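Take this structure, written in structure tokens, and hold onto it; I'll ask about it next.
With one protein chain withheld, the remaining protein chains of the complex are depicted in position.
Letters A, B and C mark the chains as written, and numbering starts fresh at 1 in each.
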Amino acid sequence: MNTWGTLFRLTTFGESHGAAIGGVIDGCPANMDIDFSLIERELARRRGDNINGTTDRKEADEVEWLSGLMDGKTLGTPLAFMIRNKSHRSDDYDWLKELYRPGHGDYTWQQKYGIHDHRGGGRCSARETAARVVAGAIAKQILQQKGIAIASSCSTPEFDDPSDSYGGTVLCKIDNVPAGLGEPLFNRLPAQLAHAMFSIPSVTGFEMGDGFRAAEMRGSEYRDEWNADFTTKSNHCGGIMGGLSNAMPILFRVALHPVITVKENLPCIDQKGNSHIIKEVPGRHDMCHVPRAAVVIESMAALTILDNLMLFNLNR
Amino acid sequence: MNTWGTLFRLTTFGESHGAAIGGVIDGCPANMDIDFSLIERELARRRGDNINGTTDRKEADEVEWLSGLMDGKTLGTPLAFMIRNKSHRSDDYDWLKELYRPGHGDYTWQQKYGIHDHRGGGRCSARETAARVVAGAIAKQILQQKGIAIASSCSTPEFDDPSDSYGGTVLCKIDNVPAGLGEPLFNRLPAQLAHAMFSIPSVTGFEMGDGFRAAEMRGSEYRDEWNADFTTKSNHCGGIMGGLSNAMPILFRVALHPVITVKENLPCIDQKGNSHIIKEVPGRHDMCHVPRAAVVIESMAALTILDNLMLFNLNR
Amino acid sequence: MNTWGTLFRLTTFGESHGAAIGGVIDGCPANMDIDFSLIERELARRRGDNINGTTDRKEADEVEWLSGLMDGKTLGTPLAFMIRNKSHRSDDYDWLKELYRPGHGDYTWQQKYGIHDHRGGGRCSARETAARVVAGAIAKQILQQKGIAIASSCSTPEFDDPSDSYGGTVLCKIDNVPAGLGEPLFNRLPAQLAHAMFSIPSVTGFEMGDGFRAAEMRGSEYRDEWNADFTTKSNHCGGIMGGLSNAMPILFRVALHPVITVKENLPCIDQKGNSHIIKEVPGRHDMCHVPRAAVVIESMAALTILDNLMLFNLNR
Partner (left out) sequence: MNTWGTLFRLTTFGESHGAAIGGVIDGCPANMDIDFSLIERELARRRGDNINGTTDRKEADEVEWLSGLMDGKTLGTPLAFMIRNKSHRSDDYDWLKELYRPGHGDYTWQQKYGIHDHRGGGRCSARETAARVVAGAIAKQILQQKGIAIASSCSTPEFDDPSDSYGGTVLCKIDNVPAGLGEPLFNRLPAQLAHAMFSIPSVTGFEMGDGFRAAEMRGSEYRDEWNADFTTKSNHCGGIMGGLSNAMPILFRVALHPVITVKENLPCIDQKGNSHIIKEVPGRHDMCHVPRAAVVIESMAALTILDNLMLFNLNR
């Protein structure tokens, strides 16, 4: 279940404070040159280098390639990679051994597995998303060669209280997707994109095109009328008709709830139900994670669009 | 790709004006009595019997069971069923042979497959959702036996113009789901629910709990603090922590765009790019489909929750 | 689990004495003409029309198409079909309600599901294979257009005792498969073929090329040396190198155990462990099923080769 995709498949592994995180990419086309510098730049975006309001756990994210490459070219065999977790400060998390924080997976993972890695969120830490960014960067390269470009912009509330935390929204735009991508019915393109986005920690909302505003509109206003060249006069639907891409820009918006853990006075509960207030929370926590999440959002979009492009080509 | 689910799997088939629509349910527990009257009641809800603003194609939806049952009990083998399409008025759709409507899949399906069943939307007609309702009703029965209940409520704009059409939102609530359901990471419970909901025609938005409003909140406000009995004082997160259920009510909201086709003056385009205005659109079209969609939303939720319950029990 | 294939997928349903058997084909290319007469001829082969030693349950096998076709052309949507079970003589099987026969699934299915359709073998009757033959005939048509041909020949012991039953072997040959088909490593082409063949009732052995004889050979004898045109001087390996096709004829052999049920003196056991001898077994039973199985073997081979051809084209 730790696998994404049908033909271009990513399996990720790793806990925040285990030996390493990483992934295995299965189904990557053979005989392709990897642009390792793009991977580095995308990982730097995810680390939030030079972004205000992000944690100072600035690990180098050195990607070690374990398989699937010969002389920098893909072999068509599984591409395995890992990033070692260098910044081990697990003792920062000793206080968490017996506590459940609000909003985190501490309690629910314990209920599911009967065991939970309390160190830094363990498997459900956002650190796992680095593996998605590596795979996403490879998908982006393949898409770029087809002229398909993915970009995003962030919107956050004003950071008006330094002892508090914030969320926000990310608007993502995908240009030059050919008409007809997507797999009806259960795997309509927006269904796959919604799935991809909600697989990212902190995501609470997803809308295609006008989204929730569309629920307030009339049909005569919402429908996107055709031009003679099969573009549309408006793009309320965000580039999707009948579940498939229509060659207009694909537009979707993702909502992220605020960072849960704030530095001071965190109300927790122990396994017996007693409440505890953590006056000063150890460890490093972003004030706002939205800019860092943007590259993860783009990466999941790239994996999803590439997978559908490969499925689409089957019908050609 | 016309299959939903991992352990409780539904494959649907059928076009709006073909011989029949139907489905195959694989993985249904054996030795179970089917409550056929619940299936009938759910299908009546989907038909919109007695609801204002819905089409008068009121087919009987007679479900014929083809396999998987002996003396009304499930055998553990595939449950196949079909509903014949009685109300064949395909000639209503001759005008559509050469035209692409706005907002529909006419153009995109043609681009994907090089062929498209123009009669009543063909495969991407909402008629296919009847098969989901049949399977969803069976899933609901199994969930009910575990005490899990699914309900929904609709919200629509005022129908202030009789020649126009409308969308709306559906709020869905699932009670008594145990803590720990969901499959990290790519199949977090909200990711599966988002996927399920966006697989329904006309859906343009999905939010868990506070959803897009959460993007405007502060962490200190959003986090749901614990009570001593492991319930939470608030439910901003909609019953999900770390991607898994936390035993609080699961709450999500779905947005549907307005019905695309209105009765008069529909602007279309032909395959050469010439525009056409259809003054009076033949066929039957709802003014608002939100109440009918609600039962489909509940059905997809039931299929998703049951599948996760079966996966959850593997860990017990 | 009642589904076969990755891109060209067949889901079958139906019990021997239920309402119908049938299937749903998902992933069939769009805009293709179906040769219905080939389907009929293949079904006639499976029925054993004009073959000695086969049962006289000669049902017409009328295939009814439920979806996926418009004017005889595939739409790219699921192709659903069914064959009604006309020859209902379920009371032939009343004696089986409380008994487990030797060699059949009566006991094991009861252990798995807690319920079992005793009528004619229920789901594990070979009647289900008619659905595979329908789908296989469609796969054969697509392969034929690429020049790929599948044929088989049978070998059986002499039928020297009319009150007894027999098995045999089927040698299958596939010509003109391009080099490179198969998915390493877990889905090597022979692994998929072996899986396909052992999914057929009564199969007890499978060998590629020289098979078990290869275990007795020396390397210098077994290895197939190259000609200058990349054919090989011998074909001990049966057209497979490194798990992938090498463009030589693919050759494999399948063993089938004898028909289990003979007409007289069948030793059974009831659910309390008491033994019973059925002096004259009601119902119809082949003396030898090998010629009928041959078309099922070809059908499963066609489904498997087509699926791999579609996967192979992804890499082109």
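One rule holds in what follows: a residue touches a chain if its C-beta (ideal position, glycine included) is under 8 Å from a C-beta of that chain, and two chains touch if they have at least 3 such contacts.
Quantities reported herein were computed from a predicted structural model and do not represent experimental measurements.
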Check your understanding: Hey, which of C:Ala30, C:Ile260 or C:Met310 is the one touching the hidden chain?
Key -> C:Ile260
Check your understanding: Which listed residue (C:Asp49, C:Glu62 or C:Asp164) would be found touching the missing chain in the intact complex?
Key -> C:Asp164
Review point. Which chain A residues touch the hidden chain?
Key: 1-3, 9, 11-15, 18-22, 24, 26-27, 30-31, 64-70, 73-80, 82, 112-117, 122-123
Check your understanding: Since one chain has been left out of the picture, which residues of chain B touch it in the full complex?
Key -> 7, 29-30, 76-77, 184, 310, 313-315
Study note, to complete from the structure: Note that chain C touches the absent chain at residues 1-4, 12, 100, 102-109, 111-114, 123-124, 128, 157, 161, 164-169, 178-188, 190-199, 201, 203-212, 214-226, 228-230, 232, 236-238, 241-247, 255-262, 267-269, 273-275, 311-312, 315
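Assume only the chains that are shown with their structure count from here on.
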Check your understanding: Take chain B away without moving anything else; what clusters of touching chains remain?
Key -> one piece
Study note, to complete from the structure: Whole-Å distance, C-alpha centre of chain A to that of chain C, is 44
Revision key, fill the gap. Separation of the C-alpha centres, chain A versus chain B, in whole Å, is 26
Check your understanding: Could you state the distance in Å from the CA-based centre of chain B to that of chain C?
Key -> 36
Practice item. For chain C, write out the residues touching at least two other chains, lowest number first. Key: 30, 76-77
